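Before any comments, here is the structure.
All protein chains of the complex are present and in place, except for one that has been dropped.
Then we have chain A:
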Amino acid sequence: MVRVAEPVIEVEELARTFHTRRGLFRRPGKEIEAVKGVSFAVERGELFGLLGPNGAGKTTTIKMLITLLLPTGGRARVLGHDVVKDARDVRGKVGYVFGGDRGLYERLSGLDNLRYFAELYGVPPRESKQRVGELLELVGLVGREKERVEGYSRGMRQRLHIARGLLHRPQVLFLDEPSIGIDPVGARELRVTVKNLVESGTTVLLTTHYMFEADELCDRIAVIAQGRIVAQGTPDDLKQQVTTGTVVEIEVFGLPDGVLEKVRAEPDVQSVAVDVQGQAQLLTVHAQPGADVTQAVMAHLEGSRFGRVITRQPTLEDAYIELVNAA
């Protein structure tokens, strides 16, 4: 029998609308289209990133895939199981870890938290003890496991969370903004842990709003904004898809009125953004492909005081910002 490799996660036109109801008599409130028909596929062993700003619909998408929310449109299959019809099959095979410090029993020790979830997730009793030990080792909590979670730092909680998500050896791990609120060192350790997991064969779907995290970790990225996927591909693909030319960054002290409009009106200028940085304003100008607008922009700024002026190639971050702004 020839087995055609099926994607581990297949999503077709998946959509979810929320109805907010208010008051005792359930007056129909607003309708929020959180996810408006997204499609993508994740192959076995891949680390796939859903990258998008807050409120883009990342968590909603994940929750539909792990069967916590019913879709209001479209279909999704995880490991060949339909997320609506075969919810129980999906649950047994996926792991779910989210960022922030909820999702743990504060009054229990880290070890007891893992014991509890090991029972819940049906880890065979004979393996349970060893598995818990392995995972404590993996996430570096050995020696602290008997302390109550109340006293854990953000980073420790997050690591405990990951251990919890891996107890039942899920084939697919869903990580929803795992690095939120942890310090840079903790975040780097977390990325190493995630990389190791993928190397050992786990398929990972990760959401993040940190561009560099997606760039460093993911094999492929889908950029999601306002409930729609606006671009998809490897980090390099995305950089190339970007239609921006060189980027000019100019630090100006006291930007005269009306200059912004004049710069924007330049034929070779694609977009302009201003960012206030202390006393200075940072003007970021994206040129049309193949054009160099440095001279033209500087001409408009005559008489102003400058800090540094940089002309550089577009980064993935520029691509991301452009994609999200265009959505």
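Here is the rule we go by: a contact is a pair of C-beta atoms (placed from the backbone, for glycine too) under 8 Å apart; a residue touches a chain by one contact, two chains touch by 3 or more; residues count from 1.
Just so we're on the same page, contacts and distances are computed from a predicted model.
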Undepicted complex member, UniProt protein name, chosen from "Phenylacetate-CoA oxygenase subunit PaaC", "ABC-2 type transport system permease protein", "HTH marR-type domain-containing protein" or "Succinate dehydrogenase/fumarate reductase iron-sulfur subunit"
"ABC-2 type transport system permease protein"
Residue touching the undisplayed chain, where the options are A:Leu104, A:Val172, A:Leu255 or A:Leu283
A:Leu104
For chain A, which residues lie in contact with the unshown chain of the complex?
18, 63, 66-70, 88, 91-92, 94, 96, 98, 100, 102-108, 112, 115-117, 119-122, 125, 164
